[in-house]
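Removed from the display is one protein chain of the complex; every other protein chain stays in position.
Chain nomenclature is as follows: A and B, assigned in order of appearance, with residue numbering initiated at 1 for each chain independently.
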Amino acid sequence: MKESITKKIFNALNERFQLDNLISFLKHKSVPKYRNTIWYYFGGISLLLFIVQVTTGILLIMYYKGSEDLAYESIKFINTKVSFGWLIRSIHSWSANLMILAIFIHMFSVYFLKAFRKPRELTWYTGVILLFLSMGFGFSGYLLPWDELAFFATKVGTDIAGQLPLVGDFLLKLLRGGEDVTGATLSRFFGLHVALLPGIFVVFLTMHLIVIQRQGMSEPEEWKNKKESEKETIPFFPNFAVHDLLIWLIVINILAILATFFPWELGPKADAFASAPVGIKPEWYFLFMFQTLKYIPAKVWFIEGELLGIFTFGLAGLLWVLVPFWDSKTPKGKKNKIINYVGIFVISFIIIFTIIGYLLD
Amino acid sequence: MYKYFISLIISLLIINFSSAKTKKNFIPNASQQTVNECLTCHFDNEDGNGEPAHLFKKDIHFNKGITCAGCHGGDPTKDDMDEAMDKNKGYIGVPSKAERYKVCIKCHSDSKKMKSFGSNIPTDQFEKLKGSIHFTKSINASTPIADCITCHSVHNIASVKDPRSTVYPTKIPKLCKSCHSNASFMKQYNPSLSIDQYEKYRTSVHGKQNAKGDINVAECASCHGNHDILSVKNSKSPVYPSNVPQLCSTCHSDKNLMDKYKLPHDQYENYKNSVHGNALFVKQDLSAPACNDCHGNHGAVPPGLESITNVCGTCHAFNAELFAKSPHKKAFDKLNYPECITCHSNHKILHATDQLLGVGKDSKCIQCHKNNTNDKGYLIAGEMKSLFDSLKIADSVSTELLKDASLKGMDISEAEYSIKQIKQILIQARTITHLADIKEFKDKLDEGFVITNKTKQAALDAIDEYYFRRYGLGIATIIITFLVIVLYLKTKKFEKKK
Partner (left out) sequence: MVEKEKKEGKKSRRDFLNILLSGGFIAWLGAVIYPLISYLRPPQIEVVKVNSVNIGKVTNMEKDSGKIIKFGNDPVIVIRLADGEYRAFSASCTHLDCIVQYRQDYGQIYCACHNGRYDLHGRNISGPPPAPLAKYEIAIKNDEVTVYKPSV
């Protein structure tokens, strides 16, 4: 019998790399099928959006110039003169926002489904680090167009970093590359955005994906007492994978639609001596913190209000990251209502303060 | 009957005692025959007719019965020197240059006193003089530059209406010249002020007529004022730039006066409605030309027919230069046409519209050029206008398209910037019209057409891009939707399999 070409290639690779083990492992990969299966897609969506970011990012670097005098003009050039430049740029900006949104949804769904519990603590830790890294991507990337909004958002953001006691001043100078936001800041943020953060991100992403493959999909808590035959699952290949592909295609289409009908704006060029524009605020994923800080009184007790705010958020963030640590009930199989309440509180807080931030222009 | 006689004496006495008698100066009233013993000595002691006492006999004050004491004080009835020139009787001798004007104003600023001498002349001369530039202190810081006596002289003062008066209209130019054409004198006060006004004046129509004895034409005081002369830079001066047209029109809009010289009297009306008048009066632009800028001020004379281009060209330099090089210059001069004025008028210069060019009914070209085979000018004029109009149309087409593209959200900032140059090109083309050369005109407009073509293309490209994006998206969506459906069917297959 004549072998097909694909079969020939597979055999050749198999002889050298023992792909059979890999194939059988993949064949057994499965996803639990129940009412919450839909949340299992969001990890993949986050991954897709990261791939989109890397692709469009590399394309943008072909034309972007990262110096104070040229950055703004190069973005304008991409938007107007480069063939499909408008598409690549708008997709990059929209996808950045959608990626962080997807990561938030992914994180909260993991939280409520308690997938962080033993043995998956490391997955959770690497995941939260990936979230912080993506917010770092968002913050550094936002400055690169060097327009008015970018300049002032960076100014305010780095100012807040400078508020920290002891390390604040050092941190501010480190971020800004000087006392003020200048071309030096742009160079640093550019290096951060295209070299340092991608490197670190890939490391943690690899860790995150490896441990997931090793440990398989997390099963719902209620299945703890079920027999293997009673657990309804979908094989990852090809069923779940095809669904995944379907959703990915739709997400790509959504990105193209957003880029065409809601192209990303480019404001006036940054001017260090212009007044801060009315209604200046950070991107939505920072907005709830920014808005909360506005409401804290200037001095609480003997502590400066802003400092208290930063510390509170820092502490809350730390507790959130360490949830596998302090959730003692779930590993024992008990329902931990506190986790749910805390989660609902956090989500509501974020949503409410984000909305307030937009309404109170 | 004697009742009448008594009332006469009583009235005489009343008139006598009702006159303003000061203790110091014995200033008689008009009806008194006054005794002037001063002249007894002073007349005899003088050598000739130029001396005060000799001169005083011809003085108007003398004729009105005012004695030497009227200005110098003292007692004119006494012929003894000590008694007459008695300080206690108010004798002040020759008043100092700084103070002598006070002698004049004692009567001349007092309307009652003036009336008592039967005089109706105004009594505000000193008030006016006080605020004038002549009354500022001279370089010695004590005396005024000019006072009453500087111009009216002394001892032989005649009425202004008397040709013998130093300030009779025909005498005034020479009077003013005596200081104002004296370089070393003027240098002490205003070195940058010119000193050739008199010379220029004598070349003007006003000056020539004045020299002939015509007192109806303007002389120095007619424009600058007599007592209240202000600096030209003072906005209250009648010769301040924005006041000049009204000043000239006081005579030049007077029909009766102008008819005598066979001159028109509508210039001021016309000027007021012109662009120059509008600039000067409404926009308060002091650099706008008034009568003197084209006609000259001291040497006022309308420019000769062949020099009109140069006069207009002092401001409208480029147009003048082009016109002088054009075929129109020779033709106009030969036909005695007044150059610029032929198309633009002289006083009623209105905003030049684009309709002036071409062969339309409002154009100036058709006033000479006719539609026949010999007249190349007619064809050129028509061609110029149609080219000009096509550029304007191309500009508006491009602008509309660019607006459409920008409303669609496309970035056309570069094209928007270039199209602004069209306005400049149209302005330059309007100027080049004066050269009356079709090639230069076409070259300039061609620059504009290059821009309108480029910007129109940019706008069309932007609009095409807008639609391309949406069609492209549509195609991509169709492909993806198709794939999604096929994949979905595939998944159904897998599920069935299971």
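One rule holds in what follows: a contact is a pair of C-beta atoms (placed from the backbone, for glycine too) under 8 Å apart; a residue touches a chain by one contact, two chains touch by 3 or more.
On a predicted model such as this, the values are computed, not experimentally measured, just so you know.
Contact with the chain that does not appear here is found for just one residue of A:I23, A:M62, A:I303 or A:L319, A:M62. Although one chain is not drawn, the whole complex shows that of B:C179, B:V301 or B:I480 it is B:I480 that touches it. Remark: the omitted chain is touched by one listed residue; of A:P32, A:G57 or A:G85 this is A:G85.
By the touch definition given at the top, chain B reaches the unshown chain through residues 475-476, 479-480, 482-483, 486-487, 489-490, 493. Not every partner is drawn; the one left out touches chain A at residues 59, 62, 81-85, 87-88, 249.
Methods note: only the chains that are shown with their structure count from here on.
Once the centre of each chain is set as its mean CA position, chain A and chain B turn out to be 76 Å apart. Chain contact summary for the complex, chain B toward chain A: residues 409, 411, 414, 469-470, 473, 476-477, 480-481, 483-484, 487-488, 490-491, 494-495. Of all the residues in chain A, the ones that touch chain B in their complex are 76, 79-80, 86-87, 238-239, 242-243, 245-246, 249-250, 252-253, 256-257, 260, 263.
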